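Note that this complex is displayed minus one protein chain, with the remaining chains in position.
A, B and C are the chain letters, set down in written order, and residue numbers restart from 1 in every chain.
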Amino acid sequence: MEKVVRQLEDVTIRFAGDSGDGMQITGAQFTNVSALMGNDLGTFPDFPAEIRAPAGSLAGVTSFQVHFSSREIFTPGEQCDALVVMNPAALRVHLGFLRPQGILLVNTEEFKPRNLTMAGYASNPLEDQSLSAYQVFSVNMTKLTREAVKDLKLSVKESERCKNFFALGMAYWLYQRSMEPTVQFIRDKFSKRPELAEANLRALQAGRNYCENTEQFGSSYRVPAAKLRPGRYRNITGTTATVLGMIAAGQKSGLEVFLGSYPITPASEILHQLSRYKNFGVRTVQAEDEIASVCMAIGAAYGGSLAFTTTSGPGVNLKAEAVSLAISVELPLVLCDIQRAGPSTGMPTKTEQGDLLQVLYGRHGESPIAVLAGSRPSDCFDTIYECARIAVRYMTPVVFLSDLFLAFGAEPWMFPSSADLPPIPVRFRTDPEGFQPFQRDLETLARPWAIPGTPGLEHRIGGLEKEHLTGNVSYDPKNHEMMCRLRAEKIEKIAQEIPPTRIDGPESGDLLVVGWGSTYGAIRTATEKKREEGKSVSHVHLRHLNPLPPDLGSILYRFEHVLVPEINLGQLLKVLRARYLVPAVGLNKVQGQPFETTEIEAKIDSILRGEP
Amino acid sequence: MEKVVRQLEDVTIRFAGDSGDGMQITGAQFTNVSALMGNDLGTFPDFPAEIRAPAGSLAGVTSFQVHFSSREIFTPGEQCDALVVMNPAALRVHLGFLRPQGILLVNTEEFKPRNLTMAGYASNPLEDQSLSAYQVFSVNMTKLTREAVKDLKLSVKESERCKNFFALGMAYWLYQRSMEPTVQFIRDKFSKRPELAEANLRALQAGRNYCENTEQFGSSYRVPAAKLRPGRYRNITGTTATVLGMIAAGQKSGLEVFLGSYPITPASEILHQLSRYKNFGVRTVQAEDEIASVCMAIGAAYGGSLAFTTTSGPGVNLKAEAVSLAISVELPLVLCDIQRAGPSTGMPTKTEQGDLLQVLYGRHGESPIAVLAGSRPSDCFDTIYECARIAVRYMTPVVFLSDLFLAFGAEPWMFPSSADLPPIPVRFRTDPEGFQPFQRDLETLARPWAIPGTPGLEHRIGGLEKEHLTGNVSYDPKNHEMMCRLRAEKIEKIAQEIPPTRIDGPESGDLLVVGWGSTYGAIRTATEKKREEGKSVSHVHLRHLNPLPPDLGSILYRFEHVLVPEINLGQLLKVLRARYLVPAVGLNKVQGQPFETTEIEAKIDSILRGEP
Amino acid sequence: MNQAAAPEIASRPLTKKDFESDQDVRWCPGCGDYAILSQVQKVLPELGIPREKLVFISGIGCSSRFPYYMNTYGFHTIHGRAPAIASGLRASRPDLSVWVITGDGDALSIGGNHFIHLLRRNLDVRILLFNNRIYGLTKGQYSPTSELGKVTASTPMGSIDYPFNPISLALGAEATFVARTLDRDLAHLHETLRRAAAHRGTAFVEIYQNCNIFNDGAFEVFTEKETKLAHVARLEHGKPILYGPKNEKGIRLKGFQLESIDLSKAEARMEDLLVYDAHCPDATLAMIVSRMTGENNLPLPIGVFRSVSRPCYDDSLNEQVRKAKEMMGPGDLDELFNSGDTWVVQPSS
Partner (left out) sequence: MNQAAAPEIASRPLTKKDFESDQDVRWCPGCGDYAILSQVQKVLPELGIPREKLVFISGIGCSSRFPYYMNTYGFHTIHGRAPAIASGLRASRPDLSVWVITGDGDALSIGGNHFIHLLRRNLDVRILLFNNRIYGLTKGQYSPTSELGKVTASTPMGSIDYPFNPISLALGAEATFVARTLDRDLAHLHETLRRAAAHRGTAFVEIYQNCNIFNDGAFEVFTEKETKLAHVARLEHGKPILYGPKNEKGIRLKGFQLESIDLSKAEARMEDLLVYDAHCPDATLAMIVSRMTGENNLPLPIGVFRSVSRPCYDDSLNEQVRKAKEMMGPGDLDELFNSGDTWVVQPSS
């Protein structure tokens, strides 16, 4: 049978199954192949909070979504065009994300009464017409895999474990992906167990052949290469981008990188990855708790290291007192907050932007701090690099905000060459002549970085209020006010280096959508769409949240309406309204999930229609 | 010689000396006598951060200020009419607070080269004309005291230690105070050492006689009794008012009071005082740190106690994660933040209002909390009582904000009778029928308080997101949003019980001054003064900072200008601007000192003159 | 509420089933936590404490999910703080039986301070520490009980943190009851839980627990049939410390060192053996024995290391409250308001 190949601009596919089903590897392979085929990409994995919940349970479902395209894209996709489910629980959890008429590839083997019950199905959805809105392809992948490998003398368990590659083979046929990179991957991965390599290869091939040969599938799809900026690319998650940014900042500043951390989802992965780069002189310490981890970083910063501490919301609470010390003694430090859904333990494996106000204001007294946020996985590299640069230039702690969606999401990154990175000049104070620990640089108001070990600069610092210039303890009323204002002014000074704000869309008009952090992709896509529809809608995405860009106020005033979409109940919104007195409104979602483009589009439409 | 007695409306006197000089007792006696004579009063002590710095050093100076009046007053006074200094260091530190032409009583004995040098004087100010702006009375109080007691066979040290009563005797003559209460006090205090009682009595009398008999003093002053509301009064500090409020809330709710605390200035005194009331069933625990102390309070609240935790700024940082847990599991708890000057250790013995934003926003995720602030020492009673009432009625943590100035300041309090206090009804859930741990009361959105020990209500709670009604762990996206919004709505509901906002001055006009916390007295005095001058200036002082009073917005819009004076860099200001989009401006002071009325007056004038 | 009350006896005998909640248990299949849960559910009916008087308080970690599975009162709190929350509850509610469930990370890393302070205060609380020598919930970082050199997600070149010995640490922190048991030795686990329940004061039980995902087999030699008898010695008060497949080995003290002797050998004498004393007021013996870790030809001791009586913080606190009421009379609010120097302002006529 000759099959039709249709061309599509972009496709979102999601692989979902039990924790033991290998969905993460499957998704990663699909991603890799698509990257090598020249598509633009966005990916996002989704894990359960339980480590390995009972097989077949709803709690045990894990998934990986790939959005690949022949044009530039900014998100890992929202509604899926295709969904691969390995069992009833996966169907139950993920069906809601499949668009009407979407392709549903189902592994029928697991649709047995026990599993159906565990997934909360009263009847078998494959048989009760409840899936009639979709193009359902029911295939017993497990059985077909067993058969494909049966003469290899593997145990049943080992045989069946190859079924994810069967599913991948089907997906490869469906979207006309090249097999070669995955064939190579399997050969490498199982180089010590050739029989397993063979089994997985057969499963992959069998899946592909099944689609090619059976009548079930009438057409396949092609997504041509995208026109990306020429250059060398790699796929990168927000986490890896952050880690590389830390190392790059260390190399470019000539400082040794120190990380004090305590494991917490979704930040732990930074600790894991960074700890592998000791050959860059990187020191990572897993401390006894968050307080110790930030204190260790402060100790290292005091000693002249480029110090980081990584955590998520609950850890930021615990670090606040020590961050306040760093503000008071004016030492450089980057606090990375990889946000997750709160309050309290909340939903630790779900995303949120709930910590903006806490990092801005969550310390006692007047303790101003710089705050920057990454906006897409690859942007985490540039943002953390800039955080480090500001920290050492202004001698101040800086907060790097990211979130679970950014940290785990991935996209192609045209990586820079080290020579092109902005310099991070650091000069430790060494001259004892006229040294005063709190004498400030006129341009930045930074105090000198005078590290222990430097002869002649012996001095004392501490958390009590310090006398201007000398740094001696002072309870003088006017001095305290001066120091409070100087610390605030120093942070405000950072604004002098913020580049002009980029506006996507017209410079003035009906509506400006202002975002920060991981909402970038959804807002960008939605606002572009609206402009394509001829609407006067622009987009500003803030990297610098404190201080805000100096030109922001004048931009805001040029628009009729201002909309601030956030994955919280309106935090940047409060900041902008207080600062600029603009009647901005929020679009707020707190579901542990990113925005869907359509949600933002709908809000834009309603504002433009003049609805309240 | 016949001496003149002049009548004054009000007077501020400050006693200042070395830590060992007994200035606190002296001030307290002056206060007590003035109260019994019917004056209205405000007092404020000032301690150094060091426990007992070297005698004669600037760091060792301590003082006590008394403002007493024949009309109603609201502050412990600002510029002093009279200053008593026991040594050069005290003169150096406090002279700036004496008004021009003010009375300066100096103990000359200590004005020796060594002490002058320690105080940083190059020449003796008593001799170099530098005090010519004041009415200086130089008296060798130490020597005169020694002489007065010389036949009592005391050691020199013991004799000299009576000199504070000599100074007090002088002050009593100067302001025509009755001696009797202090005579009684001395007899009681030294009942076991009659020779010391005698010595102090002689010193007191000698001081008075000295003024009466020498030519040095031409006139004395009388401040008649004030027309206070009839009733029974006592003098009360903010701290004691807070402690009594806690006990009262316990008694009226029928709950046992539990305090988990860790010592920190200026909050420790609450722990000290409350721990003396075990006969009220009060349990106080000094925990190993702030985290443990709030966690113990949460444990006690879970068990059905009326739970408090007390601290200052740095401790609030540390408690944030646990407060977030209390918000998530919806347990009642009152967190008392007695603010001091930050950031970091800052100036621990100085006042500030620097923690408003931290208590509002200093937690991860969306974790809304109720916040109330006391405005004068006696108001701490009503405010903490209201905090406790809200906590148990809405099943939520509530923040009680006070500060060092309120905590240590004192004023007369017409105390209520317990019967007049608002009821605090509490009903623990006991009926297992239809029990759901997160089913809400329709009026308050509070969940039931179902304490361990209740048969049939066994259930589990925790910091993970909870399913509406059942409280089971839930990762459902829509449920999370619903719960976040319900928690926020519950806090907003409290607004339904906030009484109409009291406006001092016209209901609309040129300028509204909005304050919160300990700035009450200064703002009230300044705005009254301006109204007396015929200016259209009103005053609103907020007890409820979250939620804000429902009528506040409409009040703000009725004034041309809004001024928000704060002892910080503009925190309530941010909140009001963001919420109501009013172009309010701030008057900000961060010197570890309260406002002076004149500072507020000057700002009012400049706004009314249209200056930016 | 808040009156000290002897735990009432429930009206009908409870069974294990009564202690199972309706929530699906979500640990990995094969996790040692299952066995512990099951034994706790089996021990409770034997204690005669009514279900509503039982409270399980946990921190965060795989182990800390425990309370959800118990049909008693339960509170899954925050990482490391369960001992403090339990302290507040117990200090104010002497009628409740309070149990802390924690992990090696939860109790000894972030929660280390609350752990040692609870032990010294000796509130009447049980602490069950599930020691799997790894962070399970956060996917496999090393913990304060992980061995030196361990390669984990956060230590690609091996751990360089010298581990705590939880028993030694507890003894150094003035604990009054210290025990160790194993997830796989059900009878011993059962018995140890019973003893912990019987102790008045803080009862600390370290339970070796297998995490078959991130640290599988960490305690294998102590739990597998072939090796366990040769490597595990049960401490029994008043008896010599014996072990070996036929109890043919014993522990003898030589100076301050312990040594293993083979009783089947000629020169070895039973009388030389160390007779265990768990009730010794001094913790020294327990301390020496805690240093045996199943290595260097010495066995791993399990059982009760120490069990002595000392006043509980909660009892003392309640006693102070009682005494204050007795001495000063129950507080009267109006009297309280009206104390110190007061004065009257008369209505002006």
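The rule is simple: a residue touches a chain if its C-beta (ideal position, glycine included) is under 8 Å from a C-beta of that chain, and two chains touch if they have at least 3 such contacts.
Since the model is a prediction, treat every value here as computed from it, not as a measurement.
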| item | value |
| --- | --- |
| Among the chains presented, those that the missing one touches | A, B, C |
| Chain not shown: contacting residue from A:Lys157, A:Arg229 or A:Arg609 | A:Arg229 |
| Touching residue (missing chain; options C:His117, C:Lys150, C:Lys249 or C:Arg306) | C:His117 |
| Among A:Pro224, A:Gly462 or A:Pro477, residue touching the chain not depicted | A:Gly462 |
| Chain not shown, touching residues in chain C | 109-113, 116-117, 120-122, 144, 157-158, 160-165, 168-174, 256-257, 280, 282-285, 287-288, 291, 310-311, 313, 316-317, 320, 323-324 |
| Positions on chain B where the hidden chain makes contact | 50-55, 57, 59, 262-265, 268, 271-272, 275-276, 278, 284, 286, 288-290, 314, 344-345 |
| Residue ranges of chain A at the interface with the undisplayed chain | 32, 35-36, 38, 181, 227-235, 244, 247-248, 251, 256, 258, 260, 277-283, 285, 287-289, 291-293, 295-305, 307, 321-322, 325, 329, 414-418, 451-464, 472-473 |
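Assume only the chains that are shown with their structure count from here on.
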| item | value |
| --- | --- |
| Chain B-chain C separation of Cα centroids, rounded to whole Å | 44 |
| Chain A-chain C separation of Cα centroids, rounded to whole Å | 40 |
| CA centroid of chain A to CA centroid of chain B, Å | 46 |
| Interface hub residues of chain A, defined as touching at least two other chains | 314, 344-345 |
| Residues of chain C engaged with two or more neighbouring chains | 60, 76, 78 |
